[in-house]
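I have placed the structure first, in the form of structure tokens, so that the comments after it can refer back to it.
One protein chain is absent from this view; the other protein chains keep their places.
For clarity, chains are labelled A, B and C in written order, and residue numbers in each chain start from 1.
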Amino acid sequence: MKQLLQLSAVTKSFGAVRALKDISFDLRAGEVHALLGENGAGKSTLIKIITGAHQPDGGTIEIAGERVGKLSPATARKLGIACIYQQPALFPDLTVAENIGLRLERANSLSRVNWKECRRRATELLRRIGADISPDAEIRSLSMPEQQLVEIACALGTGARIVIMDEPTASLTQKETALLFAVIRDLRGSGVGIIYISHRLEEIFQLADRVTVLRDGESVGTYFVGGSRREPAQMSPEESQSGRTSAARITEGDLIKLMVGREISQIFPPAESAPGEIVLSLKKLGCTAGGVKNMSIEVRAGEILGLAGLVGAGRTELARTIFGITPADAGEIFLRGEKVQIRSPQEAVARGIAYVPEDRRRHGVILEMSIAQNMTMAIHRQLFPGTWLRLGVERACALDFIRQLDVRASGTEAPGHSLSGGNQQKVSLARWLATKPKVLILDEPTQGVDVGAKSEIHKIIRRLAKDGLAVLMISSDLPEILGMSDRIAVMRGGTIAAMLPGKSAAHEVMSAALGQKGGAG
Amino acid sequence: MRKTLLLLLAVAVAAISGCNQSSKAPSGGNVTPTPAARQITIAFLPKSKGNAYFVSCAKGAQKADDELGDRLIIDGPTDPDPARHNEIVENWITLGVDVIAASCENKEGISTALRKAEAKGIKVVTYDADALPDARSFFVNQATPQGIGFALMDEAARLCGTNGEFAVITGSLTAENQTEWRKFVEERRAAAYPDMKCVAVEACDDLKDKAQSETTALLSTYPDLKLILSTTSLGVPGAAEAIKQAGKTGTVKNIGLGLPNENKRYVHDGVTQGVILWKTADLGYLTVYAADALAKGALKPGDKTFKAGSLGEFEIQGDNIMLGKPFTFNQDNIDQFDF
Amino acid sequence: MNTDQHGYKSILLRHETILFVVLAVEWIFFDAVGHNFGTYDNTCDILRHSCEIGLLALAMTPVILTGGIDLSVGSLLGLCAILFGKFWRDAGMPLPLAAACTIGVGALAGGLNASLIAWLRLPPLIVTLGTFSLFRGLAEAITHGVDTFTDFPASFLFLGQERWLGIPAQALVFIAAVIFFWLLVHRTTFGRSFRAIGFSPEGARYAGIPVGRRMAMVYVLAGIVSAIAAIIYTARLGQAKADAGTGYELFAITAVVLGGTSIFGGVGSVHGTLLGVAAIAVLHSGIAHALLPGEMAGMLTGVLLILALAGSTLPKMISGLRARKSTPRLAKQIP
Partner (left out) sequence: MKKYFREISVAAALGILLLALAVFAPSFFQPQPLLSLVTREAPTLVVACGMALVIICRQIDISVGSQFAVCSVCAGLFAAMHWPLVLVLAASVLIGAAFGAFNGALVAGLGLPSIVVTLATMVTWREGLRWLRQGVWVDLPNGVQWFGLPQMTGQWTLVLVALAILILLALALKHFAIGRFIYAVGSDAEAARLAGIRPRLMTFGVFVFMGALTGLAAMMNTIQSPQVDPNSGTGLELKTIAAVVVGGVAISGGRGKLWGVFAGLLLLACISPALTHLHVEAYWEKVIQGAIILLAVVTDGLRNRRKSI
């Protein structure tokens, strides 16, 4: 089994933040090597180094045995490294054939483009991965899963020896995921090395030969996984002596523990008060634009309703529908029993609905503006009657929330981009607490947040619930859903799949999300 | 916010400091020793700087200035924009020039500025295109509008055999002097050449390219057009180029007010039959002399004649100093002139 | 990530202080070189000549703050000047009524821009390029390229040419506009929402800011101010012509960008724009008083703008070199 890629003692830091601390990672031909870790554990930085988008500060990279000095996207491609990013790096205005053509040819700028050949190759690649997409369709008109498949076709086309896949099944349906797994196994058979990044433990167990777990920029070990049906014994002798791959077969529970690094139970603050009367109730709510179909759930005062489901199950779309960004076109929304019509975020805020968005850097906090300005942005009408800014009042309100949520910043005038992920999330949270909402919708509240800030945010959420706020928490972080929610609603395909009690087991939630009928993942 | 308030304060201080400085130098004309003893400043405003017509006027003005030893400032916009004319005149007022000689693109617009200049004791004389009578002392008139209008119409009639259609190209329809000339052309046509017909009047904003495209359009819209008459020096070469490109040299005649140099090529090729104008260099020369005399008090309202250096005597009708009769440059005499 | 404390305020302040120094240097240089440059009369003249472009620059500031642009203000000035003349001379309206109607038309024209840009979310550059040619065309069509409106009564011309309490009459209108726009941008929630929209339109929408209404507001305001500038232009010149205001929109944008406002939106200030207008006006007047040809002023304005732009990337360049980022983010074009 030839050694395709060898990283030893790779370190990388951005300013003061050490993203990677001497990582050693190897990839063999004909192997699926999974890379696991919470958000912010350094996975994407590692990938960016391998693909040449970033340069490592220290350590060495060997590709097919020889040391590689400076790696740029162009040279990485020449060395047969292909990467499928979660946000597909495609050209929206060009057709599928053109995109694949651009990614495949390393032509210099003056060579002729042979269109027939280009279309033929594109059609053949698309057929190979079983995607029924026309090569003449514009990328802009394709759905996210279809774009993902085009990315995979590009990687396939370049004849890459090393293929990196970053959460490829995030927005794929059941059928498409199965199809993708067949293609991956086919690639592995032909000797390609695949680095597979995913949160979904059951996918790793289904597919990967080995898994490396990253936590806070460090590698906490590489383990064999049963998925490849190949017993550890078949590994060639020198692999097992290399010490890095321990022969023990790892289980799901151990993996989660390694990833999180602590026992699950005591992380989350326990729920104290019993939930009060129904605050928010949805009756057959639908929004064709967002793909949300007859959602009927209730959230009680003082209760945290966890909203679980795979990415693409329509949870964020549901939140946007309730909040009025993509107004509902079916069903009703009741607030404390009174029917309400929400057609715009302004109306939602006026009615006491607050939404902490998923994409913090684009929708949550305006990075160039100061903390105080961000915190008061949703309550201009209340804080500044007659639209006259009162900077003193604004500062006081900001200071109050900085103290209340323990935001670590140099002062109320510090700009958003000078804060860490966790503090930015607190500012976003403060903005919506300032509106004194009846219902608070949280969308991936602890995504990309360091572990310390994560538990602080959990304490805050629990305290808000205790004060009688109805909380609807969307999260893909399984332990967080299990630890925080009083009740769990699982969504799939834009509608409710199951309502589970707070203390359900992880696999019960996961199987509901995946749509399998019970049984272990 | 403290810093921005500090900033605004500083701007105010600069403005005030600017003001008290002014108390030293009295505003308006320099009321120091009598103008005759010290060198006076003449400000010369053409309608647009690049226009060859005004370039040759300026040459004459410079010649006169060299003889008189005054200080001559020539400034103007590159395209005839009335707002810029006013700005330049108002700058001259605060500059404290002694006399302004201006060619007026737009009578009312510039008169507001010229009246302010006179209120500040600055003498004003106009040339080529007049302002409102109350806004200037004298107008150096190259030729009476009637003289120009009749000369143009007579030449047009001679070339067309006193019948047929003709079209007029003007600078801009709002240029007072050209409107007046057109009025006299029409008067002369109605009186002497009833079966000549003016089918269109197009403006070319003193742009040669536009004159060319307007003429091209006219040639195709009015197939049996016999003559193009331009009341702006930019019109004649533009129309000539259009006629040449349309292959109608000779069949469609082309005349107008124009400088010999600019039209020599077309006159020799027979595209343009003749251009009517006055000696623009003399116009500039006479204007500077008049301005100088006005500033020094040698030229007073009511005079009947005025001696302008080497050019000799000029007749004054009311407040118009008459340069003389318009002159026709054609194939046989155009080479003797160089302006 | 550089941890510079003040964010956009510090960059802006450094830019304005440099511009203020440039303005002071200009003033002192031309006062020494030019004749009677530093006099009170000339200061009034500078104010009078730069009043219209100053007004347009003031109205352009919130437009650019929201990340948009408005090429149609110059043509709208021409159209409003013509309509003002038409209302007064042909429709026989008394001047104040004619002025009010003209401002109404300005608001309507601004409303056209607003509806296309704010509701249909079309690119501002191209929409205002269309209305740029539409308004100029209407001005020429109404007057058949011929008609001009003149001999306005002296009481009206007073607004454009005389002084009241020692200050040029239109300067009072300009000062009132400065105060209005300064308070609007720096002291009200509207200004705060303009910046938020400029930095991140989606972020503003998620924060419950009525993005559509705020963007519509800035374009309607630009229309109204263009109409006011048209009336003052007509008063100053004593006549209204179809080609009034040609090229004024580019002068206004130059002044706003010179004043430190970023063309991408978010960063910018009204006093910065004021300094930009002053720097250009003083330059033009100074050159005239130094008896240099007028075109030098235009060229130096262009050079000044290039230096200001290059200068604005200096801090980014230095921090770029320090952090040895791979490639600076390619310029994000206007949406």
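Descriptive notes on the structure:
To be clear about the criterion, a contact is a pair of C-beta atoms (placed from the backbone, for glycine too) under 8 Å apart; a residue touches a chain by one contact, two chains touch by 3 or more.
All values reported here derive from a predicted model rather than from experimental measurement.
Considering the entire complex, the omitted chain makes contact with A, B, C. Checked against the full complex, the candidates A:Glu98, A:Glu176, A:Glu317 or A:Glu456 give a single residue touching the omitted chain, namely A:Glu98. Check A:Ala289, A:Val393 or A:Ala505 against the missing chain and you find that the one touching it is A:Ala289.
What chain A contributes to its contact with the hidden chain is residues 51, 53, 73-74, 77, 85, 89-94, 98, 101-103, 105-113, 115, 136, 138, 140-141, 289. Listed by residue number, the positions of chain B touching the unshown chain are 48-52, 55, 78-79, 202, 207-209, 212-213, 216-221, 223, 237, 241-242, 244-247, 262, 265. With the whole complex as reference, residues 69, 116, 120-123, 125-127, 129-138, 140-141, 143-145, 250, 253-254, 257, 263-264, 293, 295-299, 301-303, 305-306, 309-310, 312-313, 316-317, 327-331, 333-335 of chain C touch the missing chain.
As a working rule, only the chains that are shown with their structure count from here on.
Touch-path distance (fewest steps) from chain A to chain B is 2. Each chain gets a centre from the mean of its Cα atoms; for chain A and chain C, those two points are 45 Å apart. For the pair chain B and chain C, the distance between C-alpha centroids works out to 34 Å. Residues of chain A in contact with at least two other chains: none.
Of all residues in chain C, none touches 2 or more other chains.
Of all residues in chain B, those touching chain C in their complex are 1, 3-4, 7-8, 10-11, 14-15, 18-19, 21-22, 25, 27-28, 73, 75, 77-78, 81-84, 86-88, 90-91, 93-96, 106-109, 111-112, 116, 173-174, 203. Taken together, the chain C residues at the contact with chain A in this complex read 1-9, 187-193, 195-196, 199-200, 202-210, 266-267, 323, 326. Of all residues in chain C, only 13, 16-17, 20, 23-24, 27, 31, 35-36, 38-43, 45, 48-49, 145-146, 148, 150-151, 157, 161, 186, 233, 236-239, 241, 243-244, 246, 269, 271, 274-275, 278, 285, 288-289, 291, 293-295 touch chain B in the complex they form.
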